[in-house]
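Quick one: structure below, then a few questions.
For this view, one protein chain was removed and the others were kept in their places.
Right, chain A next:
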Amino acid sequence: MSFVYGAQNAWDMLSDEQSQKHITTGSGDLNHILGGGIHCKEVTEIGGVPGVGKTQLGIQLAINVQIPVEYGGLGGKAVYIDTEGSFMVERVYQIAEGCISDILEHFPHSHDKSSSGQKQLQPEHFLADIYYFRICSYTEQIAAINYLEKFLGEHKDVRIVIIDSVTFHFRQDFDDLALRTRVLSGLSLKLMKIAKAYNLAVVLLNQVTTKFTEGSFQLALALGDSWSHSCTNRLILYWNGNDRYAHLDKSPSLPVASAPYAVTGKGVRDAVSPNHKRVRVA
């Protein structure tokens, strides 16, 4: 049927997309602007000011990807590449507990099910399925991303790769900026390839920097303009008054939109504010 090797027709792509499950962020409003959650086969960049909840969202995704299939999840595993050392394993445990208690709340009858299903719902199991790499220099970061291809070949059930943050070491000690851009674009191509080939979501957390445009300083995600082409979706987390908001800045298929979210003891959840209207920009 296909006369171009490796191509897929648009109709098949559509049915593929519709059968895909998405990774829930833990917040319904956030899932809504993302079209159901974080998509597999795509690269999603998440940026924001310090302390707004990037790492929290990253950890939440690493847990949520493991929600078993019978509870509406993907039942996959996670790779977490930590370049900043901000991965707190106690917090991961808390978020896993929060996720499990929510599952049990939504599926109150799961107690009747076979004990094998129950056995999976232990925070320890969730933690055992997060593969953690601690990266201490940009060389190691490049090496880890190159090595991922082989690693994922051996661990086929990985459904999400999170890099927290993609920026840190590249902002530290790269003197030749032109070279940095070329190396980074090589990396982003590889990540896109991995996302497609292994049917998984790649989530890149990025820092913000100040940028001088049109006569004033504005916040912008780090690593510059050519890097911003390297992700399929781009979500920016920011403060809007007293609430944390997420702004979908770039997406090939979804409208630009913002939604509130909250970081609670259990992890990322819907914001519970009285004014529950969605702000539309653009």
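Going forward, contacts are C-beta pairs under 8 Å (C-beta built on N, C-alpha and C of every residue); 3 or more make two chains touch, one makes a residue touch a chain; residues count from 1.
The working rule: contacts and distances are computed from a predicted model.
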"Glucosidase 2 subunit beta", "RecA family profile 1 domain-containing protein", "ER membrane protein complex subunit 3" or "UV-damaged DNA-binding protein rad7" - which is the UniProt name of the missing chain: "RecA family profile 1 domain-containing protein"
Options A:Ile67, A:Ile135 or A:Ala259, residue touching the unrepresented chain: A:Ile135
Among A:Leu104, A:Met192 or A:Ala220, residue touching the chain not depicted: A:Ala220
Interface residues of chain A (partner: the chain not displayed): 49-51, 55-56, 62, 80, 84-94, 124, 127-140, 142-144, 146-147, 149-151, 165, 168-169, 171-173, 179, 182-183, 185-186, 207-210, 213, 216-220, 236, 238-243, 247, 249, 256, 263-265, 281
